[in-house]
Structure formats: C-alpha cells, structure tokens
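My questions will all concern the structure given below.
Here the complex is missing one protein chain, while the rest keep their positions.
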Amino acid sequence: MAAGLGWALALRRREEPFLLLAAGVVLAAVALVPLMFLGGELGKGDALRHAAHALSAPRTWALFVSSLGFATAVTVLCLAIGLPLGLLLGRADVPLRRVALWLHAFPVFVPPFLLALGWFHVFGRGGLAASTLGARLLFSWPGAVAVLALALTPVVTSLVAVGLQAIDPSLEEAALLVAGPRRTAAGILLPLVRPATALAALVVFSLAFSELGVPMFLRVPVYPGMVFSRLGGVDYAPGEAFALALPLFAVAVGLLLFERRAAGRRSFAVLGLRSREVPDLRLGHWRPVAIVFTAAAALLPVAPLAALVIDAARGHGFSELAQWIGASAWNSLFDALMAATLVLALSVVIGHAAARGRRGGVGLDALAVLAFVTPASVLGVGLIATWNRPSLQGVYGTSAIVALAFAARYGAVGLRTAAVSFSQGSEHYEEAAAIGGARFLRRLGRILVPIHARGLLAAWLLAVVFCLRDLETAVLLYPAGQEPLTVRIFTLEANGPGSVVAALSCVQVAMTAAVLAVGSALLFRRKA
Amino acid sequence: MASGALACRSRSREVVVYLSIDQVFTEPILRDFERQSGVKVRAVFDTEETKSTGVLNRIIAEARSPQADVFWSGDPVRPQLLVKRGLVRAYLSPEAAAIPPAFKAADGTWTGGAARARLLLVNKTRVKPEEMPRSVRDLADRRWKGQTAIANPLFGTTTMHVAALADAWGDDALKSFLTQLKANGCRIASSNGEVKRLVASGEVAFGLADTDDAAEALHDGAPIEVVYPDQDGMGTLLMPTAVVSLAGPHTEEARRLVDYLLSVPAEQKLVDVAAHIPLRADVKPAAGGKRASEIKTMQIDYAKVAGTMERLQPWLRDWAGL
Partner (left out) sequence: MSTSIQLDGVTVLRQGRKVLDDVSLAIPASETLSLLGSSGSGKTTLLRVVAGFVAPHLGVVRLGDALVTERGRIVLAPEERDVAMVFQDLALWPHLTVHGNLAFGLDGKKVPRTERDDRIAAILARVGLSGKERRHPGELSGGERQRVAIARALVLDPRAVLFDEPLSNLDVGLKQELLALFRELLGERRATALYVTHDPREAQALGDRTAVLDEGRIVHLGRIDDLRSRPDLPFARMILEALG
C-alpha cells in the first residue's frame, strides 16, 4: 500500500518524463518494435546469407542510386516551382491568392496513384488530350518525375507561403527601404524561410523516395519496388526485405541531419498563423507573367481530377456508386479520425518535448521520421508480426490496427506540426504556470493546449488527411470486410467498371475536400 | 457504428475470406451467400497489382494467429505454397464430386472452380486480320518491337504463366524467351488490368492477359480481338480458380462457404459476369464463350508449377530489375 502510494507520488512529481516515456513506448510499439521483429527474421534459415547477397549485388546499389536520383529530381522540381510560387502566393500582389493556393495545394491530399490515373485519363491514348508523344512521355522517367512533382509541389508552396507570413514584418520593411521588392524577396525573404524550405524538401524527398504507386504505374523501377518484391512476390522473405530497407533508414538519418543543418536551431520554428499588416510586394511589369504562372500552378494539378470527374459522369459511374461504395467511405473516415486523434495525443507530448529540446524528444522525433520514410509494406509486415497474436485480437482483428499503423506512418506529420506550434509560443507561458503550482498535465490541459489550439488542430487535420489518402499502409492490415475507400478504389480498379472507379475516386476527393473545408473553417475562425 | 467497426472478430455466424479474384466479380457472389446462409462474410480482396503485398503473403504473415477461414484463389498454384507451409485445413466438399479430377486435389487441400485462360488481347486498329499473333512467342517477335505488353511476372497470374512455360519448355528456353521479350521492348505493366488498358487504348498492339480482362475490354467497347494462343501447339494455359479451406477460427461457416463457392449458382455467376470458362458440366458457358473441353489446354502439374515458380523468383527479379 505504502509502496503503491510512493509510486503514485513519484508519478505525479514526474508527470512530464513519465508522459513522454508513455508516448515513447506507444511510438516504439508501433514503429520500432515491428522493425525489430523484421530484423529478427534475418536470423532465420538462410535469410542472412540471402540478405548479404542482395545487399552486395551491384544491381541493388544501381537501383538505389537511381531512386535517389529520382527523388532528388522530384525535390528539385518541387523547389523550383514551389519556392517562387510560395513567394508569389504568400507575399506578392497577385489576385485571388488564397483561392489559387487552395486549388494548388489540394492534390497533395489525394492519393498519388489517383493523380497518375487521372493523368492517364488526360494524356494516355483515348484520353482527353491524347497524343503519342504525351503518352510516351507520361510512361517514362521524366513523366513519373513530373507527375509526382506536381503532386508534391504544394508541400513546398504552402510551407514557404505560410513561413513568409510568420516573418517579422520589420525585417522586410528594413530591406524595402534600401532595395526593391525583387532584391528583398531574393536576398531577405527567401533566406529567412530557409527552415520552411528545408522541412519542405525533407517531406518531399521522403514522400518521393518511398513512393511506390506512381513509379510502378508509370513503369519506372525504384528501390522501394525492390524491397516490396521481397514481400509481394512468391518467395515471401521479410528478413531480406528488412535488410534491403536498411539503406532507406540510412537515407532517413541523412535527411534528418540535412534538415537540422539547413534549418539550424530554428528547425521547428517554421509555421505561423499570425496575421500581418504589411503591404504586398509589388511585382511591377512582372505581374502579368506572375499571374499566368500562378494560374497555371493552380489549375494544372486540378486537371487529372477533372478528367476523373468527366470520366465518371460520361460512364454513369455516379449512378452505380451506391452499389459499390459499401461502408468504405465511413471506414476511411473512422480509421482516419481514430488515427489522427492518437497522433494528436502523441504529438502534444512528443512535439512539446522535441520543441523544448527535452531529453528523448529529439530521439522520438527521429524515430517518427524514420517510420515515415520506411516503405509501407515493410512497416506493415512488421506490424503484423508484432500485433497478430491470439491475445491481441482486440487490436489486430479490428480497425484499431489500422489506426496504430497510421499513427506509426504519419506520426511525424502531426508531431512536426505540433512541435512547430509549440516552438513559436513563448516558453514563459508554461513556466508561469509551473511557478504558479501547476504540474505538467495541468499545464498541458489548461495552458499549452488552449494556447496552441490552432496549431494542434492543424496537426490533427493534417494527420486526418494523410490517413485518408493512405493506401499502402491500410491495404496490408485492414480487418476483413472493413476496407477504407482508397483500398476499395484500388481493388476495384482491376477489371472494375472504369467509370465507377472514377466516381469512387471523386467521392474520395470530395470527402477529403469536405474534411479540409470543415477543418479550415475551425482553423481560421475568428476568435470570439 | 463505431462499436461495429471495433467489434471483435470472434463474432459467431461470420466467415473471413481472402480473395485473389477481382472484387468486381466476386463481391456479388459473396452477397448471395450472405443472403442465403445468414452468415456474414468479411472479405479481404487482392488486385494482383504490385502495390499490395497480396493476400497470399498476408495469410503467410498472419500464420501465427490465422485470420482467414477461406482463400478463394485466382489459380491453384498459389495455394500449393500454403499447403507446403501447413496453413491449409483440407476439406473434401460434397460439391467437388462434379469437378473433373484434373482440376482438384484428391486430398481436399484445394478444389477448382470456373477457370480463366491466358489470352492474347489484340488491338484491331493496330493489327491487320492477316497479321494476328497466334502464339505467346509472338510477343518476342521483332516485327512487334516495342508494341507488346505483359504484366510483371513477379506478381499475379503472369508468375504462374511463366512457371508453366518453364515446365513446358525447360528453364533455359524460358529465360531466353524472356530475355528476347525485353530486348524487343515489350512493356512490363504492373498488372493484367493495365495490359488491357494499354491494348484497349492502342498504346501497344497486343498483350498477354486473362479471360476476364478480355471480357471487360469487350464490354467497354474496346476494339479488341481475343486470341487463344498456341492452339496448334502446346495449347493455351487454363487456370481454374481454387477454393481452399484455411485454419481460421470459423470452421463450420468456412465449410458452408466452400460448398457454396463450388456450387452451380456460384460458378454460373462467375462464368456470366467474369467470362470465366466453366469446369462443371452442369454450368452453361457464357454467350459466345467456350467450355474447358473445347480448348486445347496445356497439361499442368500444379504442385510442380508451384515449385518452379519459387525456383524462378531470383532470376525473374534480376530480369525485372528489382
């Protein structure tokens, strides 16, 4: 009894480290333990020898380098379009900036394979703008780079645009006194959003490097495809898949180091939702060019989605929807909401620790990023090995396993957003609460969460849409009969009626748009 | 609703089935079973596309605590891998009596159902009637350089097809054929469905796919001619679907589902909606379709093909560049 009380007292006195430990245990259980289980497979039979053989083959490394090149090309293209566009949409005197940003950003929340499918409906033979050259270009290395870059550029644009709005206005005004808008933009504003740019590059590179659907659809061999072939082929070899994933982990560590170096101590201080009263940068005679550029950037990514709508309407796909959609849209929403709520809980604790540089916080942040770049199939098979046990059927046999898998894969998204929000608020708020006698949980509930409500809501919302767009994680684990909509689109895509698949894709898009609309309404709601 | 989504799997009166046959064809049959039996069916579908690891590997990965009661496979080769790993619970369904012996296992580990043939889908706008390909070897013919397509042989039914070819021709002949294919610029699509799309849209002149892909393309009005390859040679590869009883927790319901999937109404539906080829004498072929007995088919030892398939994997990965 006394020992129990002592333990409870110790727990209360060290709420923050215990809570961080608990969050760390959850993150480790969904992200680290599965990978360790797979690592353990290496010890079975000839797995280690096969793995060594696979890792020593020149072909492995040739493909690895080629994939690095692919992801680099996508990242460079995204930066080349996203940086100037972020500047224009964030700060310049371009009309309808907010609308353009929303239109431009939307495709990032749609599963990339749907965009590839949409582009096929545009450029493939029999498509809306069919031509031999277009079709040939689409099914090529540059085509795959372009499709993925168009899908991911909004990551750069949005982070840069929002980052620009968080810059102290006086810095910009000081520059405008001695230089024109162009020099101010190039010499002051863009360098100041370096942390945002670095984070954007990290996210784009990670997503491009781990993407399987688009390159496979467009027949570009990539390294994750090689890892996948150890799990999706006939000779199921999870240990070998893990070994082949090791270079990917090295890339993840490299990315983290790059980001820390590029962003410096401001790693998390990127986003802000502060309003500002600074006049827009004047573009002068460049304005018409800029307007054409932003209009193209806003409308181009919408083209594949429009092609899907046209295809669905032409083939009466919408009238057959009820017959095919089942409960999949609800399953998607339920899984995404559950997962995002778990991600939020983890993000509040770990994001806070990472932002404040607490011991363990930075390590857990790195673990989340590692899980983010791990191929979904590797993580998924690891999760099955970890969680599919008779005693854990309450988790594995239900939607809970999908939520856990999502939390592992997209934890980094919520965690980073939360960390950014925490790092932008004054530390004194929580210190004032601490010195006022509040322990960590009370500080969290009464001070930190209310003050950072918008940032945390943004973290939750991002986690929701990333889970909604997921295909590769859920397809491995969803409980029988409870498939999310992306999986249903994907499974029906093989031989299903094209117009129904297009119509289901439209539902996916509409559902995402609705979630974003509700979320943004809450996010940008004026304070009463 | 939330509690429904979270409900534990051990509910009675339900059965869990994993399928590697297209959802669009099988879901209506499962619904019919639900209506007739009152047993709820919870399904996991596969697509043969490369983006999923495939239900077969999910069954293997879940071996520690089996989830699936029934595996309804698009071919009888993959179930052999499960038999080898001891994941199959043999069951001799009374319905199996009507299936010809070549299309079932005597020990009840698997029983065949309506079959698919591996066909050449030819785009009529790109190929003149007198130039129609007649053999799978034509995929490697220089005349069609850069104008043919097959699905990635690492995944899906193409895996089985190349293994069957290796058994028929010998490994070396198969490898040299695949090498020629590559040199000939044959497109390696991610799935048979994509081969169908490529042929239907005219991006390639012809490609290798399944009966159901052909039916779907014809249904969509694509300008396609269907060729049963090698009718004057080794024959066309026929792949029966296979129903397999697994070690999942719902034994009784699993047997009822297996019986139903092998019954006349289920096979008839698969024949009607997916243009499959009937095995049972009491099932009518689809309009314009054929019976198995009307086609010259390759002679297949499914267990041997399964072994070949595993043996070929490393070489195929090299060949596919993965």
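Residue numbering begins at 1 within each chain, and the chains themselves are lettered A and B in the order written.
Following the convention adopted for this analysis, a contact is a pair of C-beta atoms (placed from the backbone, for glycine too) under 8 Å apart; a residue touches a chain by one contact, two chains touch by 3 or more.
Here the structure is a predicted model, which means the values were calculated and not measured.
Just so you know, the chain we are not showing touches A across the whole complex. Within the whole complex, the absent chain has one touching residue among A:Leu133, A:Ala322, A:Ile435 or A:Ala521, and that is A:Ile435. For subunit A, the residues touching the chain absent from view are 13, 426, 428-429, 431-439, 442, 446-447, 450-451, 453.
Following the convention adopted for this analysis, only the chains that are shown with their structure count from here on.
Our note on geometry: subunit A versus subunit B, Cα centroid distance of 35 Å, whole angstroms.
On subunit B, the positions that touch subunit A within their shared complex are 1-2, 5-10, 16-18, 22-25, 40-54, 56-58, 60-62, 64-65, 67-68, 78, 81, 154-155, 159, 187-194, 196-197, 200-203, 212-213, 216, 220, 274, 309-310, 313-314, 317-318, 320-322.
In the complex of the two chains, the subunit A residues touching subunit B come out as 59, 63, 113, 120, 124-127, 130, 135, 139, 212-213, 216-217, 219, 221, 225-226, 228-229, 231-236, 238, 330-331, 334, 377, 380-381, 384-385, 388-390, 393-394, 396-400, 471-472, 475-476, 478-483, 487-488, 490-498.
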